[in-house]
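Only a single protein chain was left out; the remaining protein chains are all shown in position.
Presenting chain A:
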Amino acid sequence: MQIKDLFTKKKYATVPSERPKRDIPEGLMNKCTRCGTIQYSKELEKNLKVCSSCGYHFRLSAWERIAMTLDEGQLTEYDTELVSEDPLGFPGYASKLEQQLAKNPNLREAVVTGEGTIGGLPVVVAVMSFDFFSGSMGSVVGEKITRAVEAALDKRLPLIIFSTSGGARMQESILSLMQMAKTSAALSKLHEAGGLFISVFTDPTMGGVSASFASLGDYNLAEPGALVGFAGRIVIEQTIRQKLPDNFQTAEFNLQHGQLDMVVHRNDMKHMLTKLLDMHTAGEGLSNGG
């Protein structure tokens, strides 16, 4: 035996276990994406899917958010029948759409719209879902958002949009891009009519959604840590070849640079929305002289 053999690591064969991890049922526990803390899924749900250890806000699907934001989780849904098609005949788009539908039994597209109440006050809401096609905006997302804006305008109701999106749906190329103009034009009408629009950025909101309706709120809110920006970090690093700060494009970064009114913890979101809505309805009906 030579002396260097003392320092080499012995190699062992790994024998696969007879009973692979069947003991912990899937979905019972959850590991935090940020800090790695393992916690009971039920506890996490109770905590509105915020990590009890580090405060990381897990991404929510549209229906999860509706359940925790609207009174009794009740939503009268609009435009449930709108479905995407493949207008460009883009390679692979049709099958990708089918995959997304199969994986999201409760969704037909990346946004759910409708009306309900928050803190007893009636609102029109649009809630995006990142789990459907990365929340990308194609014709259907643009149309549903536009119709929600129009409903708010017609019914004279406040509008709240929870955004989350990777940006434009490039499989619909120019039609996708034009949804930015369409939704913003609708918001121009709402704006002129004095309608209230509260925009809530959730993780992540980038590209075409960030650069259209999501940035046009009378009040722009964001959840802690939410990534909000136009161009993605990788694109920027490749273009300018500069190291970006760790907190780049987080909600806190945006707040610091004057792009947001406030960063609101998920536990306080409903309360804050109620307070803002109340500011716009309280005192109504009082005559000028009081």
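We take it that a contact is a pair of C-beta atoms (placed from the backbone, for glycine too) under 8 Å apart; a residue touches a chain by one contact, two chains touch by 3 or more; residues count from 1.
The working rule: contacts and distances are computed from a predicted model.
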{"item": "Name per UniProt, for the chain absent here [options: \"Fumarate reductase iron-sulfur subunit\", \"ABC transporter ATP-binding protein\", \"Acetyl-coenzyme A carboxylase carboxyl transferase subunit alpha\" or \"Linoleoyl-CoA desaturase protein\"]", "value": "\"Acetyl-coenzyme A carboxylase carboxyl transferase subunit alpha\""}
{"item": "Contacting the left-out chain in the complete assembly, out of A:67, A:177 or A:272", "value": "A:177"}
{"item": "Touching the absent chain when the full complex is considered, from A:32, A:168, A:196 or A:255", "value": "A:168"}
{"item": "Missing-chain contacts mapped onto chain A", "value": "25-28, 41-42, 80-85, 87-88, 90-92, 102, 105-108, 139-140, 142-143, 146, 168-170, 172-182, 184-189, 191-192, 207-208, 210-216, 228-231, 235-236, 239-240, 242, 244-245, 248-249, 257-259"}
